[in-house]
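Here it is, the structure in full.
Left out: one protein chain. Kept in place: all the others.
Moving on to subunit A:
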Amino acid sequence: MKLRTAGTATAAALVLSLAVTACGKGGGDEGSADGAKKIAIGIKYDQPGLGLKEPDGSFSGFDVDVATYVAKELGYKAGDIEWKQTPSAERENMIANGDVRFIVASYSITDERKQKVDFAGPYLLAHQDLLVRADDRSITKAADLNSKKLCSVTGSTSAQNIRRDLAPKADLQQNGGYSECLTGLENKAVDALTTDDSILAGYAAQKEHRGKFRLVGLKLSDENYGIGLKKGDTELKGKINTALKKMVSDGSWQKAVTANFGPAHYKNEPAPAVAD
């Protein structure tokens, strides 16, 4: 290959790399029009207690319960809901493209995200917390973490909080998923698993983990979980907010919290006030 063609190839590769990253668009538009029979809702498939796809294909968790309740208030039966998996990196785009009507997936309300999507809610106030072995009492405050081995998920807000503010000297293991941290925690390779307490409670409440771990309850950060929807869709936002208020006032909210997080002795915050 001549040098000139090499230059062209470089330019072509640059353009291609941009084009490839930009072509995740397109895809189904079903469910975006009002009055359609089905409604597509985005959840996580892999977070016990929040959003989990069970081996038999059904879905369980607090996010799922909230989504089902909201959908019911919007006029959709449980059978009309089409669940879609929304990984963290794709949430904004799936909303913008209309792949999902709204997303209930441990979606913290942040300023960066508000640029791209609107949030209804919040429907849950979570805090970054620690999960430790049930008999381990050595961590009582955030400063204790600097001499500890911690585990979290690569790129998560919790992992970044630890690295930058909470405990920069701590030895932090970053894995692909929380279940991999649990192996280390059980084998004493790490001392604590850190992320939102709602997620930790979900893992601690799983049948195979019950009694092995406990939440420390440090409240290291505030995470307001909101329901993400298309920017500018104030009508839908208002309807969802009304549904959330009703869910809290008729007691279904507390029932869902107890059912999903109860076994972990998770002391939930009272239902957050829904913003208008």
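Please note the rule applied: a residue touches a chain if its C-beta (ideal position, glycine included) is under 8 Å from a C-beta of that chain, and two chains touch if they have at least 3 such contacts; residues count from 1.
FYI, contacts and distances are computed from a predicted model.
Considering only "Amino acid ABC transporter permease", "TonB-dependent receptor", "Dihydroorotate dehydrogenase" or "Hydrogenase subunit MbhD domain-containing protein", the record for the omitted chain gives "Amino acid ABC transporter permease", by its UniProt protein name. Screening A:149, A:219 or A:246 for touch with the missing chain picks out A:149. Only one of A:175, A:198 or A:260 touches the chain withheld from this view, namely A:175. Residues of subunit A that touch the chain left out of the display are 1, 6, 9-10, 13-14, 17-18, 20-22, 88-89, 91-93, 110, 112-113, 115-116, 149, 154-157, 160, 164, 171-176, 180, 183-184, 187, 189-190.
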